[in-house]
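Only a single protein chain was left out; the remaining protein chains are all shown in position.
Chain IDs A, B and C follow the sequence of writing; residue 1 opens each chain.
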Amino acid sequence: MAALTEEQTLIRDQARAWVTEQSPVRKFRQMRDEKAPLSFHADDWQAMIDMGWTGILVPEKYGGSELGYLTLGIVLEETGRQLTASPLLASAGIGAAALLVAGSDEQKQRILPGVVDGSNVVTLAVEEGPRHDPRQLSLAAMSRDDGLSLVGEKTMVHEAMAATHFVVAVRTSGHAGDENGMTLVLVDAESEGLTLSPLSTVDSRGYASLSFSDVKVSEEQILGSVNSAYVHLEQILDRARAATAAEMMGTAAQAFDMTLEYLKTRVQFGQVIGSFQALGHRAADLFTEMELTRSCMEGALQAIDAGREDVPELCSLSKTRTGEFIHHMSNELIQIHGGIGMTDEFDAGLYLKRARPLEAAWGNQAFHRDRYARLLGF
Amino acid sequence: MAALTEEQTLIRDQARAWVTEQSPVRKFRQMRDEKAPLSFHADDWQAMIDMGWTGILVPEKYGGSELGYLTLGIVLEETGRQLTASPLLASAGIGAAALLVAGSDEQKQRILPGVVDGSNVVTLAVEEGPRHDPRQLSLAAMSRDDGLSLVGEKTMVHEAMAATHFVVAVRTSGHAGDENGMTLVLVDAESEGLTLSPLSTVDSRGYASLSFSDVKVSEEQILGSVNSAYVHLEQILDRARAATAAEMMGTAAQAFDMTLEYLKTRVQFGQVIGSFQALGHRAADLFTEMELTRSCMEGALQAIDAGREDVPELCSLSKTRTGEFIHHMSNELIQIHGGIGMTDEFDAGLYLKRARPLEAAWGNQAFHRDRYARLLGF
Amino acid sequence: MAEDLTSFRTQVQAWLSEHFPSSLKSNAAGIMEAAFSENGLSADAEQWRQSLADAGYGAPTWPKEYGGAGLSDSQAAVLSGEMANVGAFNPIPGLAGMGVTMVGPTVLEYGSEDQKLRHLPGIASGTVRWCLGLSEPNAGSDLASLTTKAQDDGDTWIVNGQKIWTSGADRSQWCGALVRTDASAKKRDGISFLMLKMDQPGVRTRPIKLIGGASPFCETFFDDARAEKDDLLGPLNNGWSVVKRLLQHERQSQTGAGAPSGSGSAALSIQDLAKKYVGTTESGELADADLRSRLTSHLMATKAHAMTGSRIREEARGKVEVSAAASILKNSATIVAQVRSELTIEMMGNQGLGWEGDDFTPEELATVRGWLSGKAISIYGGSFEVQKNIISKNILGLPETTQKG
Partner (left out) sequence: MAEDLTSFRTQVQAWLSEHFPSSLKSNAAGIMEAAFSENGLSADAEQWRQSLADAGYGAPTWPKEYGGAGLSDSQAAVLSGEMANVGAFNPIPGLAGMGVTMVGPTVLEYGSEDQKLRHLPGIASGTVRWCLGLSEPNAGSDLASLTTKAQDDGDTWIVNGQKIWTSGADRSQWCGALVRTDASAKKRDGISFLMLKMDQPGVRTRPIKLIGGASPFCETFFDDARAEKDDLLGPLNNGWSVVKRLLQHERQSQTGAGAPSGSGSAALSIQDLAKKYVGTTESGELADADLRSRLTSHLMATKAHAMTGSRIREEARGKVEVSAAASILKNSATIVAQVRSELTIEMMGNQGLGWEGDDFTPEELATVRGWLSGKAISIYGGSFEVQKNIISKNILGLPETTQKG
């Protein structure tokens, strides 16, 4: 764990206590079994707002505390541990980041205070195909008298059913594959012509597809300048990657802790299974991987906070390493638990099912290895 | 081990007995320490000729026994076990294969009986750069009245110091990188303008660089037709790969046996170290890998013998898997032996130093993974 | 010898043309689905089952007196070949649960004449379904530490305890259970193999939901359940040797890499699937070069596994003993199957993350379910770790150490 300030330590302890007591994994299970329409509990979300978590990224002048990405990561790690469901990552993390990166002062003033007080839920809509590729945008935005008209589809939009606004990456010129010709727009969830279809995914989290059928967007809803949004989009995505990695770290660390506990208590052949050297060595490997991964995850968040130049590399590093670790850890979680780990009533499966969607989000390990190599020039 | 014929079983048993008694690894060590100019012992080579190994691939009408590639592989596996040095693989394996694939009946008649009786040593000269790439040929062959004139370089030519003839892949038209425009020629080792420089490599095996300075080649020395040798070259290389894999299997299997023996005898912390479960599991992993690899290695040789269509895929499979296994096995050989494995007087280092050159020969694992994927169409 | 088979083949062909209802042609899945629905077998299927049973073709290599047809292995191969030719399917092994594949062979080997006559015909006719009660919550890989006990009360055995992973227990009429009959003996001693009826007040089953969804597995609770005195299979307190034989039957059935998860016969190869989801470069290579390398390694491992299976069959041809390499194949098959699932959901991207609904194709959803349920392959039937212990100890001869499953 990075050397934390006193405030960060306080926030972490509060977050850990709250998720453990108020929103442990059985609450997520309950939500899943009830098929809650929003895929989260409103009371949990309100508690997070009350604790100030929705304002962690937002400057004070827009009603937030501007404590930064590392602090947000500290909280996301704790919610990740218990799979706590909410729009925290999607809205107060990625949605807020989108406005902070690309919005004008007027736009921030208009939207961010609502993000902080929970009246606005802003989420990013980028993906169109089955695999992450931010250049492959074809959702068409045609010019109209007073703005744009959107026609096309987005998919795997996080927490879309709860959203009041979508930050949508659209194509204002060029073709799918071009870096030029993209624009970011803020679309009201109530817009005419916009249809949401919730997706039932393996992780029981809230996603939806969006269908745009001549959705009108005024000029005030354009974030940044027309046709040149790619640089902003990459910055937003890097923040999404770094924040998602923090949540992944929490989920994987909890899987590690569950496994370690099982190794210490499960008896087979007359001994606790953790005393079998082959398992002890696997636990040591996982611990080593976890510690190395944590450094990458925290380092990326710190780099964003410090405005460093190597943010893109570090975010790809963080997303890759947390992806590799959660992949390996979630498989070992099941394997080491054996038969009990295969049952739905035990929690291990929930962590495994959460792992793959997180790996795929904003680019999987292969995507970011390729990107890292390109950033390093080979 | 594949189901062998009675004759193959006999040959294997004879080969195993001979290498163990007459040319065990300490004889290789002795050769290395003496810096023998040919990198092998003439008496070993003569014994192999006397046992008929040089005729295994050669049809009876050219003086051989034509027992085929699997039989050759059986012998190479045994010589690989003790690192027995000789031109067996280079000449009776690859050199003979080159003539059988590309030579005319007249050329075979002229050369092969000598390969069998040991008066000819024929070796393949393909590589020009640091990495295997049979399309990247630029050794220039210019037309002359009665044949060609060669200018350029070849490197890592196996057993070149003992060779009487080289099968050389040259460029008669086009540019490095083109599949068209290659020709195979048989060059006499005594040719004017040809210079050999022996290379001192980590595996203490015989290699040299060849320098061609206006080396004249008559039309009778051209194997196959001018400009279209690439198909033949690939066939020859596939035979080289499959035969080299058999030797690799032997070297790696011996490393496995040494390791297993050490696990059963070395005592630390009051027990033989093979009783530590983490090491037992690693041994089980290595054994599993070895058995899977053996199937690939034997399968490729059998496919060549049967003239099957999937020879290219199977040779890339065999070379990749034996490469992966010998890589892993040679590292585990050192690691499990600990300090003693690091010393020059123990044999482990000889096997490690042999492993990497074999991996690189005729395309390393990465080369053949790429080729396999291309052959499978993706 | 060849003559015999020819005449047998003719005889089978005639029998099939007489007894196989064409309505059932190439509809194995439909038959079994109906069998386990509320309706049960259709009239045609029921008639076909009875024809098979009458001919002894449900378990054709079993002796005639126990409901089989007394066929040789070669004759049985002819029978199954001819049945495949006309699109016929033998539903009896499926109907009998663990009966034909596991319990029957063990009864044939260890049972008394009376036990064979009482139990085998019901299995061979597909009218009595069996489950197996082996694992317990605290006896998984370490099966020998089981605690379900059977007490002799003079007339019957009284059974108390809990079993887990009893596949099909909720639909079985009989159970073959490992029970402790001597609490004072060492772990592997004092265990017996007991056969008991499931339809009695002392037996209760509860289906287990798995991470991939519904499953055939149950928990089975014995609360003063009763078994007949003469339904003990094999010697008293020596059930361990019976179960070792049972597990051998089980492992043998798990050494193939299996069909691609969630794909019918018309499914694309994994490399074509990859091209479909990931796309290709101008030169036709998979657009994701990193995935391409890993996919290639997987295809090579798959090929190596298949070639090893062929090699072992070739080596073992004519021999009776199961090859020592069987333990290698189990883990190798596991890796092949699990890596294939992981690669498939990776290449499908967002489409490989669906749980249900129309936003995903049936193949995509089946891939996800198959990925989850396939995690069991390395756990059941000799876990990955137990197989490594076996290789290390039995095959490589390394000294025994603390073992973990």
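Just so it is clear, a contact is a pair of C-beta atoms (placed from the backbone, for glycine too) under 8 Å apart; a residue touches a chain by one contact, two chains touch by 3 or more.
Owing to the predicted nature of the structure, the values given are computational and were not obtained by experimental measurement.
Trainee: Which one touches the absent chain: B:14, B:107 or B:201?
Mentor: B:201
Trainee: Quick one: say which of B:155, B:221 or B:251 touches the chain that got left out.
Mentor: Hidden-chain contact among the options goes to B:155.
Trainee: So which bits of chain C touch the chain we can't see?
Mentor: Counting over the whole complex, chain C touches the hidden chain at residues 289-290, 292-293, 401-402.
Trainee: What does the interface between chain B and the hidden chain look like in terms of residue numbers?
Mentor: Interface residues of chain B facing the absent chain: 127, 129-132, 155-156, 197, 199-204, 209, 267-271, 273, 275-279, 331, 334-335, 338-345, 348-349, 352-353, 356-357, 360, 364-367, 369-370.
Trainee: If the missing chain were put back, which residues of chain A would it touch?
Mentor: Considering the whole complex, chain A reaches the absent chain at 1-3, 260, 263-264, 271-272, 274-277, 280-281, 283-285, 287-288, 291-296, 298-299, 317, 320-321, 366, 369-370, 372-374, 376-378.
The criterion applied here is as follows: only the chains that are shown with their structure count from here on.
Trainee: Taking each chain's centre as the mean of its CA atoms, which one is farthest from the centre of chain A?
Mentor: The most distant chain relative to chain A turns out to be B.
Trainee: What is the distance in Å between the mean C-alpha positions of chain A and chain B?
Mentor: So the centroids are 52 Å from each other.
Trainee: Once you find the CA centre of chain B and the CA centre of chain C, what distance in Å lies between them?
Mentor: 45
Trainee: Could you please state the distance in Å, as a whole number, between where the Cα atoms of chain A are centred and where those of chain C are centred?
Mentor: 41
Trainee: At least two other chains touched by the same residue of chain B: list those residues.
Mentor: Residue numbers touching two or more other chains: 276-277, 280-281.
Trainee: What positions in chain C touch 2 or more of the other chains?
Mentor: 385, 388, 401-404 - these are the residues of chain C that touch more than one other chain.
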